[in-house]
Structures are given as C-alpha cells and as structure tokens.
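Removed from the display is one protein chain of the complex; every other protein chain stays in position.
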C-alpha cells in the first residue's frame, strides 16, 4: 500500500465534491480533501472560508488556520463571518461542507464539544474532556445542501448517541430535522479511516456503504458502537489512483498532514 | 432685516446642536443648519449620513443628495445604511437628528408621506398628493436622543393630527412612546418659519416656546391648526449675529438655498 | 473563475421578464444606480415589474412614468434636492402604481433577512407609525396588522415589530469597478448594496470599469461583492448617468432636472424615451447622447482622486471587446 489511511480518507472525501460546487472546508484534512478535488476533478468548484475569504488557493503549504496568511495571500475578497456563514452557508447556498467529528452517532449527529462521564446528554457539570466546540460546523450542518463528516473509525467515537450534539445530523432520525426547517439536506456521508457510511433514505440511519481496501465490513462493524447495517450493494472503495496521490501530495506541500 | 426667514430657521436649528454631538442631517436646510453649527460653535460635533458617510465636510457647495460627490470627496469612512441608521441611529447612539416635515401635529408626529382627501388616517386609497416618504426619518425619530423638526409654519401643515405618521413624535401624547420602547427621546423642538415650539414635559403637546423677531405669538397661533398653548416664559429668539450669518452663508457657497 | 461579461441588451433579455420582482441598487436618488439597465428594460418594453428599491432614483421615476412597474416597495420617493420625482408622483396619485412605504433602515434589514434565510427581521423602528399600520398593498385593513406584525421578545416579553424579508428574483447593482467574473469594488457609500447582493436570487452588475483581477487581489478588502454571488457583468461607463458615481462622475444637474420635468407628463415621457433611449444602441452612441464634453466635465470632479489607486488596472474599450468574446455567454452560443 503506497498511501496512508489519511490519504485514502482525503481522496474519498475529495471525490464527494462535484465540479461547480460552492464549498466550505475546515482546516487540516478537510481542506486538503477540498483543494485536492478542485485540482483534480472539480476545477470550477469554489471554496470559501467561514470568515469570508473568497477566491484563494493556499500558498506555501496547508494553512494553520482558516484566517491565516497562507489562505489570505491571493484572495479576491475578504468579508466576515455573517457573509460567509450567514449569507452563503446558513441561507442554504453552499453545495457542500466538510466537517470533522470527534464522535458521531447513527443519525449523523456530530460531537466536537466534549466528553462527559455520564452516558446521558443531561450532564449537569463540566466535561471530562473538553474538545473544540462548534466553530462554524453547526451552521454547515444546518445549511449546506450536502455535508460530509470525517472521523477516525473507533468504537468509542461511533456511538449510539453522541454525548453532545454540536452539529445536527438527522437528530432522532427520520423527518426529525423538519421541525427546525433546516434548509440544508443533512449529512450525505461519513468518511472514516475505514470506509464510508451513508444514510438510509427514510430512517436516516447511517449504514455501511463501502470499505477501504485495507479494511473490511467486519472491521467496520467491530469499530462501530451501534449495530451497523450494511447496504446490499456494499463494496470496496476504489484505491487512490497515481494521479490522485500526486495531486493530493502536491497540495500538502509542507507535509503537515503526512506527519500524522 | 438683513437675513431671510430660511436663514433664521437654519441658525435657530444650528443652535440646538451642542459641541461633541453625534449628528445626523438630511439634505438642504437641515444639512446647512448642521454644518453651520459645526463651523460656528460645535467644532467637535460629528456628522454622519444615513448611508454611512463619516468624517466629511461638503466640498463645492451643499450636496444634492446625502450620497453625492460633494459629501463624499473628503470622507474618512464609507459603509452602509445598516451601519449608520442601524448601529448608530436606531440603536440610540446619535445625539441629535434634524428632519423636515411637510405636516406636523401637536404631538410632534411628522408626515412626509402624502396628503389624502379624507380627514382620517383610515384612508383606503392612494394619496391626493404624494410626498417623499420616510427615507431614514423614521429611524431618526425612533432612535435619536433629540430630534429637531423643521417645517414651514402654515395652518394646513400644523394639524391637530397628521394625515399619516411617517415619523413618530409622541404619538397620542404623554407616555404613548413607551409601548414601543423607543430608545430615542422624541422631538425636542419644532423650528418653523415663524418660531420655535417645544413639548410640554408631561403631556408632550407642543407649545409656543419662542418667536422670531419678524413674527409674533399671535401670528404663530393663527398659523397653527390646533389650539397652540404658550409657555409662560415665551420670548423672542435672538436674531442671527453677524458672525452666524457669515458662517452660514459660507457653507451654502453655491447659494443653493438662498434662491428659495 | 468564469468570465461573465455580457452585453446590456442580452442581459436584459436573459435576466428580466414581465411581472418579475426586480431590485436595483444602490438606488439612491442622486448616487450610484443601475440606470442604463433600466433604460434598456424600457426599450425592451418590460411591464408589471414589482420594483424593490432602497429609495427612489431616476430609474424608479422612469419606470413609474413609462408604465414599466405597477408596484414599488421603497423607503423614499423623492429626488432629494432635485425635488419631488414627477414620474412617481403622477403614477402614485392616479393609482397606476401602488407604492408600499418602508424606511431606509427597514429596506436594508429586509435585504439582510432575505440574505440570511430568516423568517422575519426584528425591528425597533417603524413600529407605532403608519409605516406599520398602513399598507398600500392591503388598503382595506387599518390598522394593518400583517405588514409589520407585532412580535414578543422571548427574553423580556416586550413588544417589537417583525419586518418581512425580501428575496428579489433579480438585483441589478451599479458598481464602480469589477473584474470579468464579478468581483466588484464600490466607491462611496454602499447603502444596502452589500445586503441586496446576497438577498437576490440572481445578481447582475452594471459597472463603470472593468479592472484586471490583479487589482482585485491587491485590494481584496475592497471587494464587497464577490464573484460567487454574481451571475453576469455589464461593462457600461457612465451607466448611472444622470446620477453620480463616486470617484468617477458627478450627477448631471441639467439632465437631472430635464429628465424629471419630462417625466412629469405622458407626452414628456414619450419624448424622453425617444430622445434618451431610442436614440442610441451602442455605448459610443450613448456617450454622444450624454455629450462628450459634458461627460468630460462630469468626470472631472471633487472625488476623482478616489479612483487614482486603481486606474492602472482599468481595461480599455478594445480590451473589453476582446474579453467579451471570451465570455461564457458567448461560448454557450446564446442568442445576441
């Protein structure tokens, strides 16, 4: 295997982006996946940042943050958070958003806020482990037409129910999102270190869609904290092509993510 | 008399502006009054326009509009209407606003929208005479700490009740504004072609405060459509000083308003 | 980024239709406004337009006089120091145009709310006045409770107003300069152009100048309308005439008055359309109608220094002609 698990994740995530999409990425792996897609197969996709940076391509390596100089050097427009996250994301104009998850549940609800000792969400005290909070992920989850969630596939992270819903997926499943009139369609895929889950169309429960060639249906089931159902046509995800890997690696020119 | 009625109005209005005030003016006579005050006795007063022009002084004569080149030439900041009318005016940060009135009533409600044939405000058809509407006057009336209304003192324009409340004064009088939680204090003066009216502190009914030397209490009562009460200490307004007139005329350098 | 240059006539053909909800901006009576786009709409005889605009302008005045619109929602119907807008007055006083009154802040807030996908916008102004209580669109209900309904603050129980949001089908926005993809710089006050550009479903820019994208990348903080929300860009110098464009040209006092006088009668309006719309098709001919000497005079004004930093990036007419040929609208072979 001439590529890492992270690279496979990034390529698989990049494949979710279509040409012409208006996209919003976070930093790190999700931004790598996004700019990979633009360079590889989606030349007319346009990336914005949460704080309102438009028209830019990272210079000198992947950015340290979504407001840093590497992503600001060749921008065509700088505005603010209400513009990007409000007018474009929360209003429903963004085609795809890519977010990370420290914990995700079977309805695609994402926790990036914290872990609590008690099982229940009715935790009344401070968290045992503080994570990062929402940033703009909550707006992405409410507003983007499609949302792709990236997560390390470990049993403790793939829970029946997340400790804290930072970003709504399908909430209690089915039509639960309708109560809130979210303009966004909800998560379309969870791309993990082992494979890809997608929601069952009616119940919105996430099911095994495909597995990476270095993984298996069995491993994915083992590492999932709910009883993971399998789509009838579940299959292996095509391995990264040489050209995909070349482009991917040219974007992470400082090797920021290869170190991991 | 070496000055016109309009000049007396402008000087009297200018005298309402205190040093350090954050001010908002319309075009024409109200802007003349404002810049006169800044040049004459309020050097630290700061004028903004409804559309978000800051730090400027008219160049080449009084502006044709609150967005034209004469008021834009030496600005220190251009933003937009939400900034000026929202963040500064509607939120209650502006000390004084000066607005014009085509019709005003005894509680200082202003009509600049239209005249209808019927007496009542319950007119169900289009106006007999269409005026200009609110512009930003409504926000000024709701939000400014003090509002000065300028109006030609004619009986038909000084009505028991305006045809249409474009800009709220004290509505039905007394504490009627409280229902709406307006942050602004309401109109502090109506400056007319004949003199000055101010509100009675409790009822908020406008009463004769002072008269211009070329007018009289009697003339003002005659030209008022309600039974105009007189403050016990009503007196003549001091005539414009030579220096006041010099400065006033230097601001209207193209004589835009002298023609009237 | 795509090249979205388009000709004036094709833009009106492609992006407007009878009966649509159309917005223009900034739409102030003297300043920056997409007036030449409006002239072309008159030429193409659009009608029944529901016009959303911050404030009156000569475009609104023309549309009312020429019967292009039958509904207007705006904050102001005059021409500031140029006086009442005669075309508007006639149309409103005869009932030909129904004019719904708002205020300058509430128009911007309605754009803001539309842009954010909000259901409504809270307001601390307009309430208590006849802007709230009277609706020209609902003349038989007074006081009207559905134009700006009351809403209760869940934190304090106090009563405020709820403005309806607005999402025009099309906004045509005048800008000072833009690159071919629609990254636009606006000199002077924005009024509601920032919010309107986000509220509208389609955005067409009418720009005085086309600049190289290098200019945009030098001044990204000046770009208040990014290309991601722009559908097409019409290069048209002096397009706001007879109104002004800060940094570029003054308002034309004579023509402001002439235009308003002619729009005061049906005969005058017909003459205005004949003399100032049917008399030109190309930009060269348009400039002849403005008057070359007059144009020069208007362009030599007290704000000219504001344009200085960008002049070296401005595309010439010849360059624009070449760029126009590479536009996506040409490539797709859409009709001219």
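Letters A, B and C mark the chains in the order given here, with residues in each chain numbered from 1 onward.
Following the convention adopted for this analysis, a residue touches a chain if its C-beta (ideal position, glycine included) is under 8 Å from a C-beta of that chain, and two chains touch if they have at least 3 such contacts.
The shown structure was predicted, so the numbers you read here are calculated from the model rather than taken from an experiment.
The undisplayed chain touches these shown chains across the complete complex, A, B, C. When the omitted chain is restored, the residue from A:44, A:69 or A:213 that touches it is A:69. Of the candidate positions C:18, C:153, C:254 or C:319, contact with the unshown chain belongs to C:153.
Residue A:28 is the one among A:28, A:55 or A:173 that touches the chain missing from this view.
The chain omitted from view is touched by exactly one of B:8, B:62 or B:88, namely B:88. Touch with the chain omitted from the figure is made, among A:17, A:38, A:53 or A:220, by A:53.
Contact between chain A and the absent chain runs through residues 27-28, 49-53, 59-60, 62-70, 72-73, 78-82, 85-86, 89-91, 113-114, 121-139, 141-143, 164-168, 171, 176-177, 179-183, 256. Contact between chain C and the unshown chain involves residues 113, 116-122, 124, 149-151, 153-156, 158, 160, 162, 164, 185-188, 218-222, 224, 305-306, 308-309.
Residue positions on chain B in contact with the hidden chain: 22, 44, 46, 48, 54-55, 74-79, 82-83, 86-88, 90-93, 143, 183, in rising order.
Here, only the chains that are shown with their structure count from here on.
Each chain gets one centre point, the mean of its Cα atoms, and the points for chain A and chain C are 40 Å apart. Residues of chain A found to touch two or more other chains are absent.
Along chain C, no residue makes contact with two or more other chains.
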